[in-house]
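And now, chain A:
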Amino acid sequence: MIDQYVESASTFSGDIDNVIWVVLLITGFWFILAEVVFFGLIFKFLAKPGVKAKYVSGEKPHEKRWVTLPHYATLAFDVVIIVLAIKVWHDVKINLPEADSTVRIISQQWAWTFVHPGPDNKLDTPDDITTVDELHVETDKTYHFELSSRDVLHSFSVPVFRLKQDMIPGRIIKGWFKPTQTGQYDIQCTEICGIGHALMPARIIIETPAQHRIWNQNNAPKVADVTPTTTPTQLGGMP
Partner candidate 1 sequence: MSDTAHAPASTDAAHGHDAHAHPDSFYIRIWGILLVMLVISVAGPELAHRVVSNETVAFVIVLFTAFGIAIVKAYMVVKNFMHIGVEKKYVGYLLIAMLVLMGLMIGGVGPDVLRHEGHRWVNQAAKDYKLPGDTGHHGDAHGEAKH
Partner candidate 2 sequence: MIRPIATTREMTGMPTGRLAVWWLIASEIVIFGGVLGSYLMHRIGHKEWAAASAHTNTWAGAFNTLVLLTSSLSAVLAHNAALRKDGKRAAKLLWFTILGGGIFLVVKSIEWTGEIKAGYTITANNFWSFYYTAAGLHGLHVIAGMIVMMFVAADAAKGKELQRVENAGLYWHFVDLVWIFLFPLLYIAK
């Protein structure tokens, strides 16, 4: 359902769409049922002259049934939703599959810095590629990301991946994604971060492995003019 509007570009985006879809079916069913019963009762029992209302306390078991049965049904459907939701949550947020590559993502008021591992695929080496507001990844490769923030809370959100994680100054938060299709999409900051909150767009550029290799080679800094990269510990202990 979501993928009609927002493309589905990671391995788990389809799963999250499915959870949303199942929840929509279940809650939609109950919502429509409850509203139909509700409006049905209103129209059926509109005041008619000479007709007195029934006297029902609702305390007797055969009356209470009308509440207890839906109650158990709610519980049963809740269990279904919980199982599905936690399964996906586990997959996205708790599981950490082996990484093919790691990127470091640093936010600040109001810009993104992305540190790519460069051609040697290792961070903290001279050929790391640092970009601003542009993240380059390739398809079918598992990425780990390390989030950190220089000042206030930010949130790293890639709608096409259905991925979102807040960034907290002082902390390094890890996660993963695996793109499945090429394209250029929005990266949003989804936690209010001051007056420039709306001015913090970035793009994720998903390339084929071949394109990505070319990008890596074209942009890797020459070893001679390297400046030391920021290490996570320096970030964390920043005054």
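Throughout what follows, contacts are C-beta pairs under 8 Å (C-beta built on N, C-alpha and C of every residue); 3 or more make two chains touch, one makes a residue touch a chain; residues count from 1.
A quick word on the picks: all candidates are chains of the complex that A comes from, given by their letters.
Computed from a predicted model, the values in this text were never measured in an experiment.
By the touch rule above, chain A in this complex touches candidate 1 out of 1 or 2. The touching residues of chain A, when paired with candidate 1 in their complex, are 93-94, 96, 148, 169-175, 232-233, 235-238.
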